[in-house]
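Only a single protein chain was left out; the remaining protein chains are all shown in position.
Each chain carries a letter (A, B and C) given by its place in the written order, and its residues are counted from 1.
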Amino acid sequence: MIQKVLVANRGEIAVRVMRTCREMGIRSVAVYSDADRTAMHVRYADEAVHIGAAPSRESYLNIDRIIDAAKQTQADAIHPGYGFLSENAVFAERCETEGIIFIGPDAYAINTMGDKISARKMMNAAGVPIVPGTVSPIDDEQEAIVKINEIGLPVMIKASAGGGGKGMRLVRSEHDILSAIRSARSEALNAFGNGSVYIEKYIQSPHHIEFQILADNFGNCLHLFERECSVQRRHQKVVEERPSPVMTPEVRLEMGLHAVNAAKAVNYSGAGTIEFVVDDNLNYYFLEMNTRLQVEHPITERVVGVDLVREQINIANNLPLSFRQEDLKQHGHSIECRIYAEDPDNNFMPSPGLIKHITKPQGLGMRTDGYVYEGYEIPMEYDPMISKLIVWAADRSEAISRMQRALYEYKITGVKTSIRFLEKVMQHPAFKLGKYNTTFIEQYADELFAGEECNSDCQDMAVIAAFLTYQQKLIEAQPPKHGGQMTNNWKAYGRRRIKIRI
Amino acid sequence: MIQKVLVANRGEIAVRVMRTCREMGIRSVAVYSDADRTAMHVRYADEAVHIGAAPSRESYLNIDRIIDAAKQTQADAIHPGYGFLSENAVFAERCETEGIIFIGPDAYAINTMGDKISARKMMNAAGVPIVPGTVSPIDDEQEAIVKINEIGLPVMIKASAGGGGKGMRLVRSEHDILSAIRSARSEALNAFGNGSVYIEKYIQSPHHIEFQILADNFGNCLHLFERECSVQRRHQKVVEERPSPVMTPEVRLEMGLHAVNAAKAVNYSGAGTIEFVVDDNLNYYFLEMNTRLQVEHPITERVVGVDLVREQINIANNLPLSFRQEDLKQHGHSIECRIYAEDPDNNFMPSPGLIKHITKPQGLGMRTDGYVYEGYEIPMEYDPMISKLIVWAADRSEAISRMQRALYEYKITGVKTSIRFLEKVMQHPAFKLGKYNTTFIEQYADELFAGEECNSDCQDMAVIAAFLTYQQKLIEAQPPKHGGQMTNNWKAYGRRRIKIRI
Amino acid sequence: MALEIKINDRLTSIEQISSEGSKQTFRVGGKIYDVDALMVENGVYSILYNNKSYNIEVIQGENDKDFEVNTLYNAYNIDIIDAERKYLMSRKTNDADDEANIKAPMPGKVVRVPVKTGDKIQSGDTVVVVSAMKMESEYKVKQDRLVKEVLVKEGDIVKGGQTMIVVE
Partner (left out) sequence: MALEIKINDRLTSIEQISSEGSKQTFRVGGKIYDVDALMVENGVYSILYNNKSYNIEVIQGENDKDFEVNTLYNAYNIDIIDAERKYLMSRKTNDADDEANIKAPMPGKVVRVPVKTGDKIQSGDTVVVVSAMKMESEYKVKQDRLVKEVLVKEGDIVKGGQTMIVVE
């Protein structure tokens, strides 16, 4: 049985994994770069090992350093979190070679699902609906034109090794076909060293709906229902909820079966996610499989009542799943909002910096998974997501009200965040009605970014608060009465509070 | 429909009620004493009204002041929370007279359940099992001796108007009977102006198990299962969990029916709790009814999936309950730990003071309902409970592990708290096995209060940290290089952090 | 004595008329406010006015007279304009009318500087590209300009508020 887990990650997901380790009586090891000595995952872990410089390729992506750290601390397993090395087949294989348990699927599953053309082929063979298009790389440009005419415009040209929007071209008219294919191939070759592209029908204004799956090493594979992830900007998810407001019980049943079949097709082991694009008529198509834990996994945990990290560790320990598909039920509604350190009013420009003050929402139906604390300086090298806010309520409308309350209570000072923007998403009629797809933010930009004005009283309260701070600083600037320079900060703070009352 | 609620309370429960008000789009009004200007409920509310001096009888117990505040702010309803005026029939009646909705039962229910003898009579008539004993006040001392011999020693002599352990005497031997009756009567007369006492069989080492009920104004009354509250010290609950580890489905069904009958017998409206004493053989007896929200209500909310404050407000709005008994299910296991500002190693002596630093547990299955914040000074006038920590997990053993993790993460500096003590409760074999009753803390005192030692390395780390602080203060004591006295605290803090690294 | 104060683009004045403990009276512009105001957390004020409860966060800006102030939904830049400040402002205005500093609004790393001192650049031209949190931001000029000074080079780490390029 696993005794000690090295978490090859940082930020909220590293802390989240360590929390479950602690509950299971498993010791945890953090790894950290130069930029992360003060990060929460280092403080939370039982042990911590420095693995290199701030840029990810010199630390969190450096396989040798991570394996060394695991050996040094005698960790018997590695949890990769999401991002970084979590979908790196070479890393999974290396762990195996070194006799360290990789908490995730094997290299075969990662490789097959990582290459988009091989995944499409595999899914097609397994009877899982894929977006209409080609299942082999395009070599002949004339053949491509024929294919595209068969599929019907508009289409997407996509790089097999693609990701992050690179090597992707939307084609709307026939005379753009050739230039689109050529530029997609050249971009993919530059970015991934692999110029293979394929063609997919372009689904207009799709929903993004995904299914959580769990599979053990004894052939048991089941799904934990769907997550609706259509509120996105720049292909990045912002809000997720479950159940999906557009889902029907019949389609859920069907899609769940397909998700399980997709995972079984690659002999999957562990927790994974099958992503589908879904059109307004609930036609759905396999998009890709994420062979790791997903950022938005907590909404599933909350509604199904399962700790997914605990399940991952149990599966890695070669235990059979302790429940069957028919044991799983959904209770109520859960929503997650991702809090980014960014400025929504300024094209979501990232906003690293020092957290001066933070108040997290508390009470009924609240969960926060974050990693920043007062006095912590968010480094500029990594992802801007600083916290996930997850609420639960008996139904969707109550869950939206609760999320609004949570965002109202959530205060972070020092860096700009997306909190106020998320409040506007929650207030928007299209969201409230559940009538939205991946074009939501773009479509309603005018309403979502409109500034809210406080009345003149409220403005004047701000003026008064600024004046009081100014006045207080004037008082403090005067020489102290007793020479007590060496008193502690809190005493000084207490004194100030008294002064300002006088 | 209720538009604005005045919360006639303070502390965590005031904030908790306001949270639901906010979710329901209802405005909230705080009232506060001189000691509470900086309290969280004042900051959280939409409006706040000062109602008097720090002692409760001049503020939170002053009916006139609270009614005035409600009128001044045009609040159309009052939520009393727990404690203070929550079980005061005069207050409930006064609200009615003034045309303000009292969110709770009517004066009749409060009065009947408030007087212990009338409650016993009523329950006896309704077929709810009561502790064997008398159902009328004792007048004749000789008759009392006869009764006591019938019931069998040991017995409790209890004041009808009693509470908080006052006017209560345990009688173990016959020759103590007369003196016990006389002293109980005189104490009750002094404390409550009412010398009526009655006799109950003394249940040895009982469990304290209570049922949550909800009743609307249309005759619908149902229960939300039990809570086990046997971990107590000085008759004060410390840890609650649900389901009870000793409960069986059959007994739950029976007790639930009795709880509903008990509430129906007084035409109850709103949320209430029927408390039972239960012996090791699961014989159970009605103890009392609390005609208000209970401190430990969140564990029911978590396991049954109902927001009890929302239900209270809906009932006060004269809406019928939106679910039936058969709709209610229990999911998983929930535990609450009450965090007190007190010193468990020093006879639980209260520890008011300034909160210097606080870190709340986060992540899966966590809920905290508290009201203190960094820089807040806990006043000495009120209750020492500063926070409730509620966890949920799929089963009891996972819930205990999660609570241990939560207590590990919970850090409060500045005042002494019961956190470390609660960790020892969670670790105790009798608790882990679910084999405990109300004598638990007393019985295992030696183990629960034993100090835990950290090894010498860990002690030396403390020495190093103290040295670094001392060194830093020496550096700070030197005159600053730039005359910048008027820089802000955080900048200064940032500078210090840099200095100490050098 | 009233103090001039600027909140975003609005110029107003504030005067503390009386003060007894946390109970204070202010005149802001032409309006009188009786408030109960005090700092409850480091930098956080609780203000009660007409029973309404306001929570306001004040963050010190670049100097002791600049503040960023957050109310529930708004963030304001507030400047106290005392005698010293007025003097400085009057001097500054006379200095270089059309000079503009291109500042980094956030910490980051300079990825590219496609201009050099003396370059004449056109409206829309990129003068510097800064990367933070895996995202690149391009800084462009909004009208035709002359590059007067280039203060950063590729690979430099910049702080929020640091001037990178001066144009005129």
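Operating definition for what follows: contacts are C-beta pairs under 8 Å (C-beta built on N, C-alpha and C of every residue); 3 or more make two chains touch, one makes a residue touch a chain.
All of these numbers come straight from a predicted model, not from anything done at the bench.
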Out of all the chains shown, which come into contact with the hidden one? A, B
Which listed residue (B:A125, B:L170, B:M349 or B:I475) would be found touching the missing chain in the intact complex? B:M349
Candidate in contact with the missing chain, chosen from B:M1, B:V90, B:A445 or B:A462: B:A462
Of the residues B:A341, B:A394, B:M426 or B:I441, which one touches the chain left out of the display? B:A341
Considering the entire assembly, which residues of chain A contact the chain that has been omitted? 29-30, 37-38, 42-49, 72-73, 373-376, 486-491
In the full complex, chain B touches the hidden chain through residues 341-343, 346, 349-353, 356-357, 380-384, 408, 411, 413-414, 420, 451-454, 456-473, 493, 496-497, 500-502
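Convention: only the chains that are shown with their structure count from here on.
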Central subunit by CA centre of mass proxy: A
Chain A and chain B, separation of their C-alpha mean positions in angstrom: 38
Go ahead and note the Å separation of the Cα centroids belonging to chain B and chain C. 47
Could you list the positions in chain B whose residues touch two or more of the other chains? 373-375, 486, 489-490
Could you pull out the residues of chain C that touch at least 2 other chains? 22, 38, 41-43, 52, 59-60, 64
